[in-house]
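A single protein chain has been omitted; all remaining protein chains appear in their positions.
Per-chain residue numbering starts at 1, and chain names A, B, C, D and E are given in the order in which the chains are listed.
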Amino acid sequence: MTENLANLGIILISAVLVNNFVLVKFLGLCPFMGVSRRLETATGMALATTFVLTLSSIASYLVHEYLLEPFGLGYLRTIAFILVIAVVVQFTEMIVRKTSPLLYRVLGIFLPLITTNCAVLGVALLNTQQQNSLVESAVFGFGAAAGFSLVMILFGAMRERLAAADVPVAFRGAPIAFITAGFMALAFMGFIGLIK
Amino acid sequence: MLSAVLVIALLALAFGLLLGFAAVKFRVEGDPVVERIDALLPQTQCGQCGFPGCRPYAEAIANNEADINQCPPGGEDGMRALAELLDRDPKPIGAEFGEEKTKMLAIIDEETCIGCTLCIQACPVDAILGAAKQMHTVIESECTGCELCIAPCPVDCIAMVPPRTTVESWKWPEPETFHSLNEREAHG
Amino acid sequence: MNGSNYSSIISNGFWTNNPGLVQLLGLCPLLAVSGTLVNGLGLGLATTFVVLFSNLAVSAMRKFVPAEIRIPVFVLIIASLVTTVELVMNAYFHELYRVLGIFIPLIVTNCMIIGRAEAFASKQSLPRAAADGLAMGLGFTAVLIVLGGLREIIGRGTLLDGAQMMFGPEAASWRIELLGADYPGFLLAVLPPGAFFGLGLLIALKNDIDRRFAARVAVAVATKQVPAA
Amino acid sequence: MAEMRSRPGGPPLHRFPGGLELPDNKAMATTTAIRTAPLPRELVVPLAQHIGDAAKSIAKIGQRVLRGEVIAQPEDAISVPVHSPTSGIVTAIEDRLIPHPSGLTARCVVIEPDGKDDAVEPQPLRDWKNAAPVEIRDHIRAAGIVGLGGAAFPTWVKLDARAPIERLILNGAECEPYISCDDMLMRERANDIVSGALIMLHALQAERCQLAIEDNKPEAEAALRDALATVDDERLELITVPSVYPEGGERQLIQVLTGQEVPHDGLPLDIGVICHNVATAAAVHRAAIHGETLISRVVTVTGRGVTQPANVEARIGTSFHDLIEFCGGYAEDVARLIMGGPMMGFAVSSDDIPLIKATNCILAGSATEAVPARVTLPCIRCGECAQVCPATLLPQTLYAFTRARDFEKVQAYDVFDCIECGCCDLVCPSQIPLVSHFRFAKTEIRGKEMERSKADLARQRFEFRQSRLQREADAQEGKRRRKQETLEKLKSSDSKKNEIQAALERARKKKEKQ
Amino acid sequence: MTAIRNALLGGALLATFAIAGVAMVAFTWKNTAPQITENQRHVLTSRLHEIIPPEAHDNDLLDDAITVQDSERLDTTAPVTVYRAYKNGAPVAALFTSVAPDGYSGPIYLLVGIHADGRIAGVRVLSHKETPGLGDPIEIERSDWITGFDGKALGKPALEQWDVKRYGGVFDQFTGATITPRAVVRAVKNTLIYFEQHRDEIFARQ
Partner (left out) sequence: MKFETSPAPHLKPPNTVGAVMRQVLYALVPATLAYVWFFGWGIVIQIIIATAFALAAETAMLLARDKPVRPFITDCSAIVTAVLLAWALPPTAPWWLAAIGVVFAIVFAKHLYGGLGYNLFNPAMAGYVVLLISFPQEMTQWLAPEMLVDGEHRMSFWQTLVTIFTGDFSSSVNVDAVTSATPLDYLRTQLANNRTILEIRQHPLFGDFGGKGWEWIANFLVLGGMWMMYKRVVRWQIPAGVLLGLGGMAFLFYALDPGSHASPGFHIFSGAAIFCAFFIATDPVSAATTEKGRFLYALGIGIFIYVIRTWGGYPGGVAFAVLLMNMAAPLIDHYTKPRTYGHARP
């Protein structure tokens, strides 16, 4: 394995900033909108997702590489990946619950939601599409999760500030959250070109 | 085709085993969420939410069987606290459950009271004192204002009155401006 | 929400409980593929197909799946359906398939689908479940079409661009230059921020309509009550 | 902690964060000496004049009381008795309007003076130098002395040094504009203050006493210096501090003099300091040496809304109206009547309210002076408020969370550390009534806590009742079963059939009765 | 004990569904796979056919591809695929997947078609990241600027005129954007030069 460190750095920056999963690639939006009303919950969700995303990125790489490809079953990848993700989520939940009740209190309620976070499946699919290696898959998964966490936490803090704003009635709640996300996407366009 | 079926079946089998096992092994005992919800309810025990008391309502919320906007005594503030705890969108108290009223206290007109004890049986928090055939009184500090004692009284001697504002219990009002969040529909 | 009659199932899907505007589920495809009307329509129909059949399947087997493995079973059903759709689109609508890309397999994680399976189909009879699936799917599609249409008009000044991808080569001429050929295009609408702004505005519009309607109803009720009192 | 400019030769001073330099407007009321107000036709003495439960009236309607006679006894530990300000007849004990921001009424003793001003036998504390501290405290308590600096906290409690006290600070800062009662008192009765300081030092067993005075009161400073020279006690020290509002705030003054902060959840005595107002010291002197109780005080009657501003010594219970009349009546354009200073005082809706122990100033403001025509705009987050906050709070954030009704956050941002000085309010370009919002938040949070504890009580009682009902039902059920069993047994023996019948009858009757 | 039984039962049921689902998918796959492969090929060839019409050649372009590498001339270290068109065994044209590395926001991937006689048959942009609204007129969908290459050859115009007008060349620049068109022009020129130098190798069939 001769992974070029610079290459991995580019994958990371690309996934976190330039091609941010939420704001540019449009993945993982449901939790982004759904559990970001408070900074605390947003942070919890971000942490849980980071863990699961990285792990399932690796796991689905392994399944794809060693189970599907050898048998020429690439077309089954969606089914296989979703199973993998469900297992990883369940597994994480079990481990966390067993080892650290404290952590479970923080992350517990978010874990089941992650299965239907399409960023997780998205990473797995993109890994196969981009033919990433194992290490690349891991870095890509982590980068995607870090990008997700970054905007999620910023968004959570912003929404707390929004709670005091005199937003026009029709825009209260979801609409202004979308508008805000729009501005975030606008700001993230500044990163275009950072990666050639 | 066979290999496809085999591979996925293998995966699924492992998955199913794990889940079935987890479902039994790691069943959650007791639900701390219910406690936390219950702690936010006003404990008026009035049943306006459609459940026999606050705790049943708390359980219903926890099980997704009831919405968070069904408790008028808790009012806007209570609903907000629930929304925050459960990370749901706040919504106004449903009109069908009654309106948020200022808190009232029951007083018994001691002249008229015939000492029938019916109100004592109705009061969910034992806030009424008195024995059969004697005059009854409401313990002001313990009455939750649930109004459950009103209906049973055969001589209609119980009335709800707003608690007196004294210099001690007086609260500073919130200054109003034209950009106050006039419609207190929570958002964020 | 127990959907006692069909009209309420339908109004749920299209308006009161619309997956895109109210439940806020399936947001990713909603934003990602609503660059043009045709893209939106394509993914909307694919999603409708999946939710319809998953509802049917779930409703059909609701009696004999134990609670513990309900979710995994649903997920399996949905994943199989989605893969089927994916293969079919790849074979027969190849260009559209390429445009929609990763968002076709991602229908699997559209929470709306599993949500309907959980909340509705697993408790209701077959025809009801079918109606619900159709209503929800089409409601979702409607939002996709409106958002896609708006973004296409504002962003490029056209409508129905790329119709040939769905309706065959002769549909290429369906493309309408709404704002004239030399409309420079307001790029914001087609770029990612435009998607967020667009959906935000749509939801606000819906809220506003609801509010006005509610206000009108309240007034009507009030005036009706006056003579009675 | 940054050092503040201090007089050459004086001890190093420190800075407290924030604060404002305000035009002091004190001169109007300091041109004449302290005037003594005549006895009014009626005195209204509220029973609650300070924190804690109201005192319980022991006077009877129609009773004649003497000056200095106790008319109400404290019920609460942190409380003091109330004395009759003059001799006369108690005409009523009823709810009257009192000076309170709520504009509500509270229980008062109404006395009609008989003009004789007969006093009870004065009981000075002879030989206080050899008295035990506890004796002095009890004496001060009996004299009804509370802090005259604004909060009217019972002075004897603060003299109860539960920890060793290093220094006593006498607060003569009087930092708020317009108010000059302490200034005049220091000019005219410096000896009383110094004497009071010595008594307090003894009561506290403290090492030294610092008299702090702002540098805008040179006459008072000179008078105090003379008084200090006469006693020549090296434990007493006069310190001039620069004039910055709200330096007179206890915690701010302590920080200026010691460089230390009073812990937010503690008291000054936790860092070995006790702070008293200079007027309080004078009152202690009068109680100990002359045996007088606290029945009058010096109050500044000022503002452009009153014709002849002055400092007036008046009996507690004199109405604001009488005091204003004594000072020449209202000017044409009077628009506000304020108890306290322009920063911390509250506007009252009527002048038919009595002077209380805490009233240091009656400000009759003209329209141009005291009616801020605020156009409140939204907060623009400029941060000016945070710059001037002496408690280093973030008023803009507190305000935002108060608006959002997020009281949890409001508390997390330390709203209870706000001393309500009004600095933030004044500098805010959006002219937001910040202090009012914080007061609202504070009472709202306290109210919620009360509701919460009430709800907890209700929950306990509800659960108790549920379990009681359950127990009763169980007992009933048990009884029924036992009865059933005996019944079965009895069924077999014919001989007791009648008995059974009778028993069943009885049971039925009993049930009907219930 | 029941735990294990439940787990087994669950697993079995799940496996059943899995088998059913996968069977459905596999069945679909069987029936669509040929069509899908065909589609994928079709996408590629149709791009090539934009430049070399199908009637101009008689070989299968996709099968007749070689890769060449020349980091200096072709501006990329990656191998460049060349599709070759023949009619009746005679070379007709070569299609290069060239790269213009110095676009405004990154490399621009091009398809450069060159007739056997050295004239440009056509150029298309395969992918790029240029600024929308500024650099994107290089796409055929946005403007026909790219067709300006058709028929040009080395020396026609002269080598130093292979540039945008501002720098003394013959090609238009875009308003507010000269970098993008310059990069494309340069890449096309370089491809032409490479083609001239290696014409025989390129058309040689092994």
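Things worth noting here:
The criterion applied here is as follows: contacts are C-beta pairs under 8 Å (C-beta built on N, C-alpha and C of every residue); 3 or more make two chains touch, one makes a residue touch a chain.
Just so it is clear, the model here is predicted, and its values are computed rather than measured.
For the chain left out of this panel, the touching residue among E:134, E:153 or E:170 is E:134.
Which of D:125, D:343, D:356 or D:455 touches the hidden chain is settled by the complete complex: it is D:343.
Here one chain is not drawn; of E:76, E:105 or E:190, the residue touching it is E:105.
Interface note: of D:355, D:427 or D:455, the residue touching the hidden chain in the full complex is D:427.
Of the candidate positions D:156, D:413 or D:462, contact with the hidden chain is made by D:413. Residues of chain C in contact with the chain left out of this view: 184, 186-188, 191, 197. Hidden from this view is one chain, which touches chain A at 39, 153-154, 157-158, 160-162, 164-168, 171, 176, 179-180, 183-184, 186-194. Residues of chain E in touch with the missing chain: 102, 104-105, 129, 131-134, 166, 174-177, 179.
Basically, only the chains that are shown with their structure count from here on.
Of all the chains, the one whose CA centre sits at the greatest distance from that of chain C is D.
The chain pair with more C-beta contacts between its two chains, of A-D and B-E, is B-E. With centres set at the average Cα position, the gap from chain C to chain E is 35 Å. Measuring from the averaged C-alpha position of chain A to that of chain E gives a distance of 32 Å. Residues of chain B found to touch two or more other chains are 4, 8, 11-12, 15-16, 19-20, 23, 179-181, 186, 188.
Contact of a single residue of chain D with at least two other chains is seen at positions 378, 403-404. Those residues of chain A that touch chain E in the complex are listed here as 75-76, 79, 192-193, 195-196.
Chain contact summary for the complex, chain A toward chain B: residues 34-35, 37-38, 41, 63, 67-68, 71-73, 76, 79-80, 83-84, 86-87, 90-91, 94, 97, 159-160, 162-164, 166-167, 169, 172-174, 176. Considering their complex, residues 6, 9-10, 13-14, 17-18, 20-22, 24-25, 28-29, 32, 35-36, 39-40, 42-43, 132-133 of chain E touch chain C.
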